[in-house]
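One protein chain is absent from this view; the other protein chains keep their places.
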Amino acid sequence: MGINRSLTGEGNRETLKILSEIADIKITEIPSGTDCFDWTVPDEWNVKEARIKDSRGNVIVDFKNNNLHLLGYSEKFIGKLNLNELKEHLHSLQDQPDLIPYLTSYYKKRWGFCLSHDQLQNLKEDVYDVHIDSDLNPQGSMTIGEVILKGDTEDEILLSTYICHPSMANNELSGPVVTSFICKKLSEKKNRRYTYRILYLPETIGAICYLSKNGKYLKEKLKAGYVVTCIGDKGNFTYKKSRQGNSLADRAAVLVLNQSEEHFTIEDFFPTGSDERQYCSPGFNLPVGSLMRTRYGKYKEYHTSGDNKSFISFEAMEKSAEKYLEIMNVIENNYTYINQYPECEPQLGKRDLYPTIGSKRDTSGIVNAMMWILNLSDGSNDLIDISDRSNVPVSVLIKAAEELKEKGLIRISAESI
Amino acid sequence: MGINRSLTGEGNRETLKILSEIADIKITEIPSGTDCFDWTVPDEWNVKEARIKDSRGNVIVDFKNNNLHLLGYSEKFIGKLNLNELKEHLHSLQDQPDLIPYLTSYYKKRWGFCLSHDQLQNLKEDVYDVHIDSDLNPQGSMTIGEVILKGDTEDEILLSTYICHPSMANNELSGPVVTSFICKKLSEKKNRRYTYRILYLPETIGAICYLSKNGKYLKEKLKAGYVVTCIGDKGNFTYKKSRQGNSLADRAAVLVLNQSEEHFTIEDFFPTGSDERQYCSPGFNLPVGSLMRTRYGKYKEYHTSGDNKSFISFEAMEKSAEKYLEIMNVIENNYTYINQYPECEPQLGKRDLYPTIGSKRDTSGIVNAMMWILNLSDGSNDLIDISDRSNVPVSVLIKAAEELKEKGLIRISAESI
Partner (left out) sequence: MGINRSLTGEGNRETLKILSEIADIKITEIPSGTDCFDWTVPDEWNVKEARIKDSRGNVIVDFKNNNLHLLGYSEKFIGKLNLNELKEHLHSLQDQPDLIPYLTSYYKKRWGFCLSHDQLQNLKEDVYDVHIDSDLNPQGSMTIGEVILKGDTEDEILLSTYICHPSMANNELSGPVVTSFICKKLSEKKNRRYTYRILYLPETIGAICYLSKNGKYLKEKLKAGYVVTCIGDKGNFTYKKSRQGNSLADRAAVLVLNQSEEHFTIEDFFPTGSDERQYCSPGFNLPVGSLMRTRYGKYKEYHTSGDNKSFISFEAMEKSAEKYLEIMNVIENNYTYINQYPECEPQLGKRDLYPTIGSKRDTSGIVNAMMWILNLSDGSNDLIDISDRSNVPVSVLIKAAEELKEKGLIRISAESI
């Protein structure tokens, strides 16, 4: 039996504890009943046992076999029902008859079971024995995980992933796993220009609660952020833009995909989805997008028992983490430079930056990259802009800028430090 | 014989009287000789009789058979001419030899007849007897019709059509007919947000004269307007944008065509055409476009006797009026809303706006529509903007906005009342 995660409960604590072995996660408990904006942290939900037996004592469905069998946040129930009475509490998918759906009822008290439509169809007239030993504790709390990796500045990059979906692989296990891997890599970096904030939250209520405490600060400091989800399957990358549409998060992600991937999808922001809904609500409008592989809602196994381990791969997750790190590397190196010799070209030759035999072809492309940087570094273009306009790979521009800076031909603009 | 309409004369009065049976039209007379900007209202023109006979007394062409036979604004003439002399006063279309052209000479005194090129070719050497009993009266007047339907605000929507083309169907009879039908429907509405101004004018001089009196006021109050012409044939819709190009008139018309029609044409503004030439002159630059079916100049029967009743249909005119009403309904309901819970999402579930079982699919699309409205209602987007960006049909957005407003989640922005 997998760990049962939901908005609250022991499963979430256990999950964060396991991930703490990769990343140094600070765990915080927020008491049930805490108000955050228009919402309230719900009671803590824990489940000891949940199953249905037929009149002969055969177990029909059991939470032990698959967390998804129990409707999320089901209240305690012990009783006997005939088939018709029972059916009012059973949920299945007619058009995917072999899969168990993932359903929840966080804010209205009820109980229920989810099962395959095939199984539902085969249930016979009988008296069924339902036993749900669950607990909704108003004295409990909601658990969230947080890593802060300090950088040279207080400006921040955010990664946000969620931990409330029990036993699904692409959505959601891939998110926390990839995030933790990125977190580890970032923590090993010697110099970080930006401070990194990495969050493990129950979806929606977790993000809302977090923003009610930290939203104002993030509005001031956050330069780019990503919601990490659906990132473990073998599909091509999908980037969903932030509401701003042209934020640093968007520009870096789109540039890296353009310059490194053959097939990918760029989607404009839309207000359904995951926690970018909260980060990009109009009162915050943070620069938060989401790099995914096959996006939620775009694969038929989404929110069913079909989204299991066979749907994702470690190789895909590793490449996903690398792509995120590539994007963040661009952000780290994306300065606006000021050409110190703006009137005509500086003489590159006398600084050993130009072949001394004129008219020889520039095979490495580095001279071309330097010319672009010098020409566009008037204070209004950063390296991403220059890469967009020149089609010179940003990695070459970063190298060329380094050389030009060393020779004193450009300096970093005061505003972009 | 059809009613003979021109810039002035009894035919125009008669036409407006007939249309008054559908809409409550206020008729105004503007005296000949009145100056309006660079123009002067011409003498009133009336025709008793106009015909040509050959030497045997056979009637060759007669105004009684078709108004178009007489060159518009022909002066009185009685006399005998040989064929060559007569030909200097005859007009025909070489490339459409069976049609009578529509021609006028408003501002230079002359007389003439229009006839088919076939007939012209068959005229023999003879002495012809020409008899034009017309009157150009400097004591006359130009007749215009006007309907004002008061709304909750002084902000206005304009419909303008013209009544000076004798005996042509698509251009022009369809215009006044469709306009009158729209006018009737609007007058029956209980609540009108906007005040509607509906004009029946002789083309060009009528609009110029009207603007010389009301242009300043319209510049302040007019929010959207349309010139109604060429709207009765079976062709697909054509929308010609206002000079502004992105006025409320344009945005509403383009949105409705996009969301309801499969085939249609959007044309940028050009300064030839009908009365949008005056409304969109640079000194006024009013938000006035024109929804047509097959546009003037785009069908070969245009401005000939071929533009007759068989070219239009009542069914087409009815659908045209409905399309106009659909556009005006969008304008009436197009508010800029302000999300009252801008920080993160408000909790829709507790207000019965969200399914209480999470992850269930939103089949009606209404939840999706609400999410879009909440996300974009920061004061910079009206419902048309939101529909453009989300691809959610504006009718669904209007319904969703109504529900959100009722629940206190959004309010109408002060500027958009």
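As written, the chain order gives the labels A and B, with residue 1 at the start of each chain.
Heads up, the rule we're going with is that a residue touches a chain if its C-beta (ideal position, glycine included) is under 8 Å from a C-beta of that chain, and two chains touch if they have at least 3 such contacts.
Since the structure is predicted, the reported quantities are computational estimates derived from the model, not experimental observations.
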**Study point:** Candidate in contact with the missing chain, chosen from B:Phe77, B:Tyr106 or B:Tyr341
**Key:** B:Tyr106
Practice item. Would you mind spotting which of B:Asn191, B:Thr272 or B:Ser310 touches the chain that isn't drawn? Key: B:Thr272
Point to revise | Sole contact to the chain not displayed, among A:Ser92, A:Thr179 or A:Ser377 | key: A:Ser377
Point to revise | Residue in contact with the excluded chain [from B:Arg5, B:Arg51, B:His69 or B:Arg243] | key: B:Arg243
Revision key, fill the gap. Even though one chain is not shown, chain B touches it at residues 36-39, 71-72, 91, 101-108, 110, 204, 207-208, 211-212, 215, 243, 268, 270-272, 277-278, 280-285, 303
Point to revise | Interface with the unshown chain - residue positions in chain A | key: 339, 341-347, 349-350, 356-360, 368, 371-372, 374-378, 389-390
